[in-house]
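See structure below.
Here the complex is missing one protein chain, while the rest keep their positions.
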Amino acid sequence: MNSDKKTIGIAASNASALANIASIGRFASELDAAKFAMAYTIKEEVSIGSFDSVDTKWNVGSFDPDGSMRSLLEALFPDTTEPYRLAESLMNEGIKRLDEALSSNGDFYETLFSSK
Amino acid sequence: MTANEESQFQALLDTVERLRNEKFSSLDPDLVKEILWLHANSTAEPADLSRCVELAVDRFLKMEGE
Partner (left out) sequence: MLQIKALHLENFGPFKGRQIINFSSDDGVTIIYGENMRGKTSLLNAIRFVFFGKVIGRSTKNMPLHKVGNWEEASAGRYGFSVRLDFDDSGHNYELTRRCVLKSGISAPSSDDDYGIEHYLKKDGDVLGPQQSQAELKRILPEQISRFFLFDGELLQEYEDLLSSETDMGRKISEAIERILGVPVLTSARATLHHLKEKSEHREATAAQGDQKTREFGNQLADLHAQRKELGKELERLESDLDRARSQKASLEEAMKKKERVAALLEKRDTIEKLLKQIESKRVAKESEVQQAMSSAWCALLTETLRETNKSLRARESTLQTELMRADVLKSLQVNAGAACPACMQDVSSEAQERLLASLHCLSITDRSEKDRELSTLRRKITALQQHEESGRAAVLKVLWNGLEEILIDYSAKRSEREEIDKQLENVDEEALRKTKFDFENIIRQIDVIEKGITKTRATLDENISDTEAIQKRLNKLSIGSVDGERKRRQFFSDLHSLFKDAVGAYREQLRKRVEADASTHFQALTTEPEYAGLQINGSYGLTIRHRDGSLIPVRSAGAEHVVALCLMGALQNNAPLRGPIVIDSPFGRLDRGHTRNIVRALPTMTKQVVLLVYDDELPPDLARSELKGKLRGEWMLERVTARHTNLAALKE
């Protein structure tokens, strides 16, 4: 039986940060911004902290319509058995860190285009 | 009339007289001079001035007829 999450949520503490990132990053939707935050965490290879309860934002059907996201996460994180739960954690961590980086005079353009 | 005004009047008269002589010799020179003088010196309203000229012309025509 698959215990993985059926919905993806954002921590209450991250709600306004997500909106901010969506605006600064010129994303068409908060979902796009959240995916970006998730990718940011992956790229920066940071450890994922813990989060308070999340408020459901999207169901996995919206997040991963063709299942490729799940495959990708499984490819990147072979040990994971719950890729959607992982995605949610990665997103929330990413939103928190991006928000911090942008608040301390970080430039979104640099974040987007700098190579590690 | 001041001296300058007189000389100006003379200049005007010379022009008119020359033309009268050339093209309108049937017109009486004294009458023409009188008409010019009225316009150079009168401070009357145009209607009164016109009346004066008309009277002068009629007077002349009457004398001619007699």
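General remarks:
The letters A and B name the chains in turn, as written, and every chain counts its residues from 1.
Heads up, the rule we're going with is that contacts are C-beta pairs under 8 Å (C-beta built on N, C-alpha and C of every residue); 3 or more make two chains touch, one makes a residue touch a chain.
Here the structure is a predicted model, which is why all the values come from computation and not from measurement.
For chain A, the residues touching the absent chain in the complete assembly are 25-29, 32, 35-36, 38-40, 42-43, 68-72, 74-76, 109, 112-113, 115-116. Mapped onto chain B, the footprint of the missing chain covers residues 2, 4-5, 7-9, 11-12, 15-16, 18-20, 23-24, 26-27, 32, 35-36, 39-40, 46, 49-50, 53-54, 57-58, 61.
To be clear about the criterion, only the chains that are shown with their structure count from here on.
Note on chain placement: the centre of chain A and the centre of chain B lie 110 Å apart, centres being C-alpha means.
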